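I have placed the structure first, in the form of structure tokens, so that the comments after it can refer back to it.
Let's look at chain A:
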Amino acid sequence: MSSTRLFWEQTLAILWKDVRCELRTRQIWLAMGMFALLTLVVFNFAFDLRVDNQTAVAPGALWIAFVFASTLGLGRTMAAEQEQGAMDRLLLCPVDRKAIFAAKLLGNLVFIGAVEVVAVPVFAAIYNVPVVTFAALPILALGTLGIASLGTLFAAITANTRAREVLLPILVFPLLVPVVIGAVKATQGVIDPAGGEPPWLGLIAAFDVIFLSIAAVTFRYVIEE
Partner candidate 1 sequence: MQGSTYLVIAYAVIWVGLLAYLGWIALRVRGVSAELETVRDLVDAHEHPASGGTQQQ
Partner candidate 2 sequence: MHTVDRDLVSSRAPSARSRAPTTRGTLLGRYGELALAGATALVMLLAIGMAFFYAPTEAVQGNVQRIEYIHVPIAWTAFLAFFIVFVASALYLWRKDERWDWLARSGAEIGTIFTTLALITGSLWGRPVWGAWWAWDARMTTTLILWFIYVGYLLLRSYTGHSAAGARAAAVLGIVGFVDVPIDYLSVTWWRTLHPALQLPLGQQAQAPASVVVTLMVALAAFTLLFGYLLLLVYRLQRLQSEALRLRARAELDG
């Protein structure tokens, strides 16, 4: 059996186990989805959104909502698992640590994706912004991948620490600045295409490739006892 196939089998096995046992985490993601929607609404008041400044401000609201909600959700999910000791049991098996990371990442992506599927249309509606297009998909995908990669890695890091809920955002937000800038700018480009913009999507893609690799490789150091 080739090692790649083995890797994917392990990944899917862990992912399937996670999906089946995610009762607690599903509730967390429901709450996170609500949080994301609320953030969008509150932003409207905070920034006094008007028709003229929509393009400038609205994408910011969207991505802040995603980053905040994802970070909070990831932290809670990891913590919940920690409490159940699931990770320790998993580590007893001779499973490729990268597969564990891949499984966690895919699981998180599914959940964040579920939140986005609801949040983006709501965002487009209440901000009156034409963002539900095919052009927006790569931005959402790549941006979310960036958030989830670093988020999964650092959720594992902070799961064992004391102020874990607050430490995760503290560690992850500065690292995500390129993704936030890139995603917001790229989303602006979808809403209101202007020429002469630097390749934001390319930047996010490069970010994803780099940090996905680093996270996959270093994950094992973070979860080993």
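On the choice of candidates, all candidates are chains of the complex that A comes from, given by their letters.
Keep this in mind: a contact is a pair of C-beta atoms (placed from the backbone, for glycine too) under 8 Å apart; a residue touches a chain by one contact, two chains touch by 3 or more; residues count from 1.
All of these numbers come straight from a predicted model, not from anything done at the bench.
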| item | value |
| --- | --- |
| Candidate number, among 1 or 2, whose chain touches chain A in this complex | 2 |
| Of chain A, residues touching candidate 2 in the complex | 150, 153-154, 157-158, 160-163, 167, 170-171, 173-175, 177-178, 181-182, 185, 197-198, 200, 203, 206-207, 210-211, 214-215, 218, 221-222, 224-225 |
